[in-house]
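A single protein chain has been removed from this complex, and every other one stays in its place.
Lettered A, B and C in written order, each chain numbered from 1.
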Amino acid sequence: MAQTSKDIDSKTGEIRADFAILDRVIHGKKLVYLDNAATSQKPKAVVDALVDYYNNYNANVHRGIHTMSEEATAAYEGVRETIKGFINAVDTCEVIYTRGTTEGINLVAQTWGRINILPGDEIVLSPMEHHSNLVPWQVLAAERDARLVFLKLDDQGRIDMEHASATINAKTKLLAISHMSNVLGTINPVKELAQMAHAHGAVVIADGAQSVPHMACDVQDLGVDFFVFSFHKMLGPTGVGVLWGKKQLLEAMPPYQYGGDMIASVQREKSRYNQLPWKFEAGTPNVADVIAAGKAIEYLQTLGMDWVRDHEVELTAYAMQKLGTLKGIEIYGPRDAKERGGVISFNIKGLHPHDLGQILNESGIAIRAGHHCCQPLMKDLGVMGTARASFYIYNTKAEVDVLAAALCEADKVLGNVALR
Amino acid sequence: MAQTSKDIDSKTGEIRADFAILDRVIHGKKLVYLDNAATSQKPKAVVDALVDYYNNYNANVHRGIHTMSEEATAAYEGVRETIKGFINAVDTCEVIYTRGTTEGINLVAQTWGRINILPGDEIVLSPMEHHSNLVPWQVLAAERDARLVFLKLDDQGRIDMEHASATINAKTKLLAISHMSNVLGTINPVKELAQMAHAHGAVVIADGAQSVPHMACDVQDLGVDFFVFSFHKMLGPTGVGVLWGKKQLLEAMPPYQYGGDMIASVQREKSRYNQLPWKFEAGTPNVADVIAAGKAIEYLQTLGMDWVRDHEVELTAYAMQKLGTLKGIEIYGPRDAKERGGVISFNIKGLHPHDLGQILNESGIAIRAGHHCCQPLMKDLGVMGTARASFYIYNTKAEVDVLAAALCEADKVLGNVALR
Amino acid sequence: MSLSDDLYRETILDHYHNPRNNGTIDDATAKIEGVNPLCGDELTLYLNVSEDGKIQDVKLQAHGCSINMASGSMMSEAVMGQSVERAKEIIETFKEMMLNKEQDVPLEDDLEDLEALRGVKKYPVRIKCALLPWNTLLDGLAEACAAKK
Partner (left out) sequence: MSLSDDLYRETILDHYHNPRNNGTIDDATAKIEGVNPLCGDELTLYLNVSEDGKIQDVKLQAHGCSINMASGSMMSEAVMGQSVERAKEIIETFKEMMLNKEQDVPLEDDLEDLEALRGVKKYPVRIKCALLPWNTLLDGLAEACAAKK
């Protein structure tokens, strides 16, 4: 499994050829795209799948009897098989297409949650949750008179497991936890936490928005009840994602949206609903993007998720070491690259992340600056925001070097002293 | 505004060149695509917009400070201007992006509806509503102890306005009505109905899924409060649509989904929400498809919606006349092409729509067969389903001829006597 | 192969235009409705099952396409007079014939008439039409057996 850095670099070279956008020039500099935690770039195979669909067999699915509708339906439903294999689901009917992670979580909150969360119940969250895995639970808790309870982090942004085992208790009805933090990079011990929660009869939803793109994820091994992710962060198109859930739970849930395709029969006054997974997919679905998402998974499967992970661990370790030498820099999250994903959030004394982002952009480097949809975590860290560089399969050590050099430049532009 | 048939045919020839899929061959025959009410085909400009986005400026929107994120945000938000102009909205903040018509209606039902529909209230619907504009109201009515009340149709599938003016009364809280029927083709007098509803203080939602693609729609002139449509039926990509609503109503509504982008500030226990339109757009949006949808509108604007409508009226009149000569055929909906859209639903005595659809497919003709997500209407018509041919800008009279010839053939294949 | 060879063979059209065992049973042991949610095809199946588990009578009232009607008509002939057990075997065999993607499942000699429906397998959307009567029968047998106890 361990490759030499040479291997990785030559493979990365091949990969880069599949991403036309990486040739883009920004302010006269070659694009260095380090905003992958926000959204990834898309390989030729994914873009081609869209063009192929629209130019050759675009049709509405399920209800059509003509050839193109059959082809579109087969391709659209076939991707469920691909996803099932990718995350090791038990059955394709557990794979629900959504717009993305956010919609998946809202679906669970508004269907499973409204029925199962009762007054006095506790919903346990980590303090590093993305707004998407926090605000829906705030609203549900307020509606159902339940309480949000937060886990604790250590000084490297890892969950304090002793505190967790006391916090997850008989009152816990739901554990909502990100598999990988989009700020700290922390990979949370979801499996252990899920065991704790299950021991008390609670249900577990894991937010896989940052983990599924970057490491092998097995829903059965993780032992969670619901799992959500977005394709746009994993080489796929915008506008499509997955809610995976245990069949038994999904079956007991009411539908989320109502309309075409999710019904079994409709009368004027009442209707019967379709079986899984269509019960949760009202209206004409995002056919083209689902089909293209299938190609994104196939691309990752060809690389192998172990390769993806190894590549990012190596890149992250290199970047942490390189950036760590800059004066006045603070890097958040676990210090060991093996405990984290390829997301590096940092601040440089006296340099506001916005200014950093702007100045790096002048060198063609795309990073993100701000609260990363994690305002409560920013508060815990005692900062207004952070700068964040995040990696993917096409990034190289050379790009990390460009980043480090540009950070020194930024310090000069802003008349700061930190790096001098 | 009136063109000769020659004009229309030469323009249609030019248009067809923009749709690569129309060269497709099915069972050795050139594709005749007559399933446009289900979904339309996409011109080169729309497909190119997707490729351009993914190959040149794919980035997450709103929160990014780097060039590509700025470009993506500008393009994504710019489409709101285009839509505002297209439907004559008052303000871009009234234009909410959705997955499609179905999601738009569910959004209104679950936010506006849950607050405003009270026990005993009446929701008035037409009997021709698509399941998407029926089932959400059934569920809401059950939840809120309200009642669904149905308008009446005459023998040409037009709303009985006298009955309507008695049915829409002080108890009416909502009128939910399709602008154009996807089965009968009927163009409903939404403006007059909205006036009746408003006279009693009711709110009006119009389903523009079939009208917006095919005729000029002006939300201010129609005088409705909410208006919904899907881009996939109007040359745009799958997975994106619009909810337009009056600002005042939208502002008073709670959000629909919670998460990133829809918040103003988040604390552990509670959050404040963003302003319109983002309040209703939680999570990473379907950026690519929104941008491509903008190109679809521009394509239609270049043709001119009056041209589109004229073309379809001419084609529909021709088809009704041609198909009308077949023995044993029954065509539903208004007899005058000027009163209807380019949707022709029919049955032929002794020939089940499924069998028809299958046999036409053998001649490369794509039509739809079934209940078209209008089961209650099927029941009113006393049929299990219908066959449906539906037209768009690229269809020709020659294609109508192919359809008519294939219908006679079908009759032979099925050993039926109706057409003999 | 043409559409007429696959789907619209003479046997099928004959059963479609003249469905066998079309009607109702007044004192049915079981009466079951089947629906195909996507196309709206409907079917009511009546069963008379004797004390010793024989299908004494089966009747159908169907509103569907040619494949759906013909399949129901042929099914009624295939199971009429059979034991519940044997009927279940026949259903199993037929479903296998329709659904097995890997290989062509052969029919026993006494089910030869069903051969005419084999061509439906090539048309994925229509398989549901062919299966509706059989799945409804399966429900009906379960109900009939439950009723006996």
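Keep this in mind: contacts are C-beta pairs under 8 Å (C-beta built on N, C-alpha and C of every residue); 3 or more make two chains touch, one makes a residue touch a chain.
From a predicted model like this one, the values you see are computed outputs, not experimental measurements.
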* **Displayed partners of the chain not shown (whole complex)** => A, B
* Residue, one of A:Ile359, A:Ile393 or A:Leu407, that touches the chain absent here -> A:Ile359
* **Touch with the omitted chain, as defined above, among A:Leu22, A:Val219, A:Ile365 or A:Met378** => A:Met378
* Asked: Among the options B:Ala74, B:Val90 or B:Ala142, which residue touches the chain absent from this view?
  -> B:Ala74
* Looking at B:Ser10, B:Gln220, B:Ser265 or B:Gln321, which makes contact with the chain not pictured? -> B:Ser265
* Structure fact -> On chain B, the omitted chain is touched by residues 62-65, 69-70, 73-74, 263-265, 274
* Asked: At which residues does chain A meet the chain that is not included here?
  -> 352-355, 358-359, 362, 369-371, 375, 378, 384-385, 413-415
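By definition in this document, only the chains that are shown with their structure count from here on.
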* Asked: How many angstrom lie between the CA centroids of chain B and chain C, rounded to a whole number?
  -> 38
* Between chain A and chain C, what is the separation of their C-alpha centroids in Å? -> 47
* List, in ascending order, every residue of chain B touching at least 2 other chains. => 354, 358, 369-370, 375
* Indicate the residues of chain C shared as contacts by at least two other chains. => 38-39, 126
